[in-house]
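Left out: one protein chain. Kept in place: all the others.
We just call them A and B in the order they show up, numbering each chain from 1.
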Amino acid sequence: MDAIFLQILNGLDKGGAYALIALGLTLVFGTLGVVNFAHGALFMLGAFCAVTLNRLLNISFERVSETETNFLGKPLVEQVPYLEQWFGPEVAGFLLDWSVPISILLAVVVMAIVGIAMERGLIKHFYKRPHADQILVTFGLAIVLQEIVRHFFGANPIPQPAPDIVAGAANVGAWLGLGDNLIYPWWRLIYFLFSAVVIFAVFAFLQFTTFGMVVRAGMHDRETVGLLGINIQRRFTIVFGLAAAVAGIAGAMYTPILPPDYHMGMDFLVLSFVVVVVGGMGSLGGAVLAGFLLGILQSFASMTAIKSILPGIDQIIIYLVAVIVLLTLPRGLMGRPGVAED
Amino acid sequence: MTFRNPNRRKILKIGAAAGVTTLATPYFFSRGAFAQSMDYRNAPEGDTVTLGFNVPQTGAYADEGADELRAYQLAVEHLNGEGDGGMLNTFSSKALEGNGVNGKKVAFVTGDTQTKSDAARASAKRMIENDGAVMITGGSSSGVAIAVQGLCQEAGVIFMAGLTHSNDTTGKDKRANGFRHFFNTEMTGAALAPVLKNAYGTDRKAYHLTADYTWGWSQEGSIKKYTEQLGWETVDAVRTPLGAGDFSQYLTPVLNSGADVLVLNHYGKDMVNSLTQAVQFGLRDKQVNGKDFVIVVPLYSRLMAQGAGENVKGIFGSTNWHWSLQDEGSKAFVKSFGEKYGFPPSQAAHTCYCQTLLYADAAQRSGTFQPSEVGKALEGFEFDGLGNGPVLYREADHQCFKDVLVVKGKENPDSKFDLLEVVEITPREQVEYPPELLGGELGPYNDGV
Partner (left out) sequence: MLRTLSRSDWLLLIVFAAVVLTLPWTMQPIGAAYPDLLQKFAIYGLFAIGFNILFGLTGYLSFGHAAFLGVGSYAAVWSFKLLTMNVLPALALSVAVAGVFAFLIGYVSLRRSGIYFSILTLAFAQMSYNLAYSVFTPITNGETGLQVRAIRASAETPLRDGDVRIIDQALGVQEVGIPISNLFGMKMSGYPGFYFCAVLLIIGFFIALSISRSNFGMMLKAIKSNQNRLKYTGVHTRPYLIAAFVISGMYAGLAGSLLSITDPIAGAERMQWTASGEVVLMTILGGAGTLIGPVLGAGLIKYAEQKVSSWNEGILHDAFSLLPGPVQDFFVEFATLFVGEGWHLTLGLMFMIIVIFLPGGLMEGFRRLRRALTSGRSSASRTMSSTSPVQERG
């Protein structure tokens, strides 16, 4: 019982992350009709916003220690962060401790700028080009972005701990009056809530604002909206910025769960495409639904009881579900006819 | 012997020599499949001998590969008599004089394995067919090491394995032309188990999470074997896909399994992620069966442990070598590596450096680069002064036998390199096993003609 409850919780947590990663991808596809293979790279850049903030807070001057020595037996050169010098160790420690949540602010700004620059500089020339060309150019861009990150940060994962107060696990069992073995990491619960809030906000934005209305109309029938004299182009640019920002904060918040490295974007690329396609290309609701569906199924497929009946099922469950969904529902869970079928 | 001042450009130029000439000179008839006047493949003709350094330069192990390459460059420098000589000064064999090997200057070519067998073999083939390398070395995964070892056997050059920990490299898949300095899962199990017994007692229930491929299984098997001999019970051993990223769905069942030890048979990025997440799940704060829940990471890599940050504190594991060792060899190596690059070397760097020196020494002692002769000089070779105490290159399986370090994540690290502390140096006798145990057959040497 506890085990099943835990796997459901785990599935929701995973699903939230999947949905959040896929959201921007499907948004861009739905509005701009662009297959963006650099979406994973945007997720990765967001994660590195958290690393960068941490590094910025740690900018130090060097002080030669009088007592200690380094590994070669020479006087140790200590790194003293300016922050510590200016505000004292307490404030500096607090800021460092909370650097991951704070980095969301940085990620939103940086990633929106990156997204807009990317759309203006590159993507807009590819609206009329075949999907294959879009794939090639965005894939090239993804490689370039990750190689740049590697040049500055190296190839190894870089730890980004969550704030101390939420570093451990919450006793979920005690809240619900279930057993003591029902514990779950605080940060994953937070990530789940965070993804719910972001998904809700994106939906509300598209549903209840004029801007969103125009974008939705543009998704449906771009030409008519253009004929009405509305500059749909500028709005689409902003949509791209929004998608990049969503991918970015998803990445920044994910760093305590997965220490970021330059290659993480590629690792998430295939997964995010599968989620988007299972949901139906261009369907926001579909992406969210597919994210949770795949998350929960993946959790259950990993249980020993199920693996002993179907060995290896946890390795392929995502793809298996994709195949079954696509064969029974031609356009994924919630895809519209005519989109991405030619 | 005398050493000149280190001159980086010069050393790099020597490295270039082999590579660039092949860009310009038509090698078609002089090398490769058709003409071979010598009695072994790629016999050096001029005044240089070319070694091939095949390391991951892209992908998850790129940093480890970069560190290996640094060690190789340092070794070449020392062999050619530049720099401070490093471990050449402490090495028990004094055949090498710092004037190259067999009177030839050492040059090298590099390649990218991408941690993929196909890419690694293609890269090694380029070095053998195009660049005239007489020896290939490097790698940071067992799959790649076994694949390249097989290739070197076919091509008729010596392979000096880099970081590869699976039993198979010198077990089931051993080859006459292949040699390994690094230790293996069998030794890890034998060395780690007694330490775990002392720290955690004999009445423990272990839960394994194992990377679902050959190395993972090899490791899981060895740890199970030795801990069960102590009286530990293995509750479950769950296979996880390579590169899973998020391991949470495999961690949740641990909570209810009744286990009080979690063994993570993961390496590299998988290890960083699974350990980080296991700690997040509060496993280490739990009490099970009236005991503190503990995590064990049998194979540590300091470079990768950096990625797990604070989470490694107090966690036991094993390692081939660590820079904080205080013997003369280790100190000399750390000094010359640290002064050149500004940080201490990793265990991958150490094993690669040693392999280069051992190869060069064997070639010098046998007076040729012919694989069968060099191989015979390595077989049964006893040496000391390379940072692991007295070591034997066993004849029967081309595996080095030496003391194994059991380490623990340090509670109060002084620097970002100071992550592990050595808790015990398990003596060589304790980790030795009969060569038949792991099966396989070396077969005959291949000189490539």
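Simple rule for what comes next: a residue touches a chain if its C-beta (ideal position, glycine included) is under 8 Å from a C-beta of that chain, and two chains touch if they have at least 3 such contacts.
Owing to the predicted nature of the structure, the values given are computational and were not obtained by experimental measurement.
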item: Among B:Asn42, B:Ser142 or B:Thr170, the residue in touch with the chain that has been omitted; value: B:Ser142
item: Among B:Asp212, B:Asp236 or B:Asp418, the residue in touch with the chain that has been omitted; value: B:Asp212
item: From A:Val80, A:Leu193 or A:Val270, residue that would touch the chain that is not displayed; value: A:Val270
item: Of A:Leu9, A:Ala22 or A:Val35, the one touching the omitted chain in the full complex; value: A:Val35
item: Subunit B, residues in touch with the chain not shown (by the definition above); value: 9, 11-17, 19-20, 22-23, 26-28, 32-34, 57-58, 62, 65-66, 108-112, 116-119, 121-123, 125-126, 129-130, 142-143, 146-147, 150-151, 153-154, 168, 172-173, 212-215, 239, 241-242, 441, 443-444, 446
item: Where the missing chain touches subunit A, by residue; value: 33, 35, 122, 125, 128-133, 135-137, 139-144, 146-148, 151, 266, 270, 273-274, 277, 281, 311-312, 315-316, 319-320, 322-323, 326-327, 330-332, 340-342
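One rule holds for everything that comes next: only the chains that are shown with their structure count from here on.
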item: Centre distance in Å when subunit A and subunit B are each reduced to the mean of their C-alpha atoms; value: 35
item: Residue ranges of subunit B touching subunit A (in the complex, touch as defined); value: 59-64, 66, 212, 236, 238-239, 241, 243, 245-246, 248-250, 252-253, 255-256, 269, 272-273, 276-277, 280-282, 285-286, 303-304, 306-311, 323-324, 334-335, 338-339, 344, 414-415, 417-418
item: In the complex, subunit A residues that touch subunit B; value: 2-3, 6-7, 9-11, 13-14, 17, 68, 70-72, 76, 150, 154-159, 161-162, 167-169, 181-185, 187-188, 256-259, 261, 263-264, 267-268, 298-299, 302-304, 307, 314-315
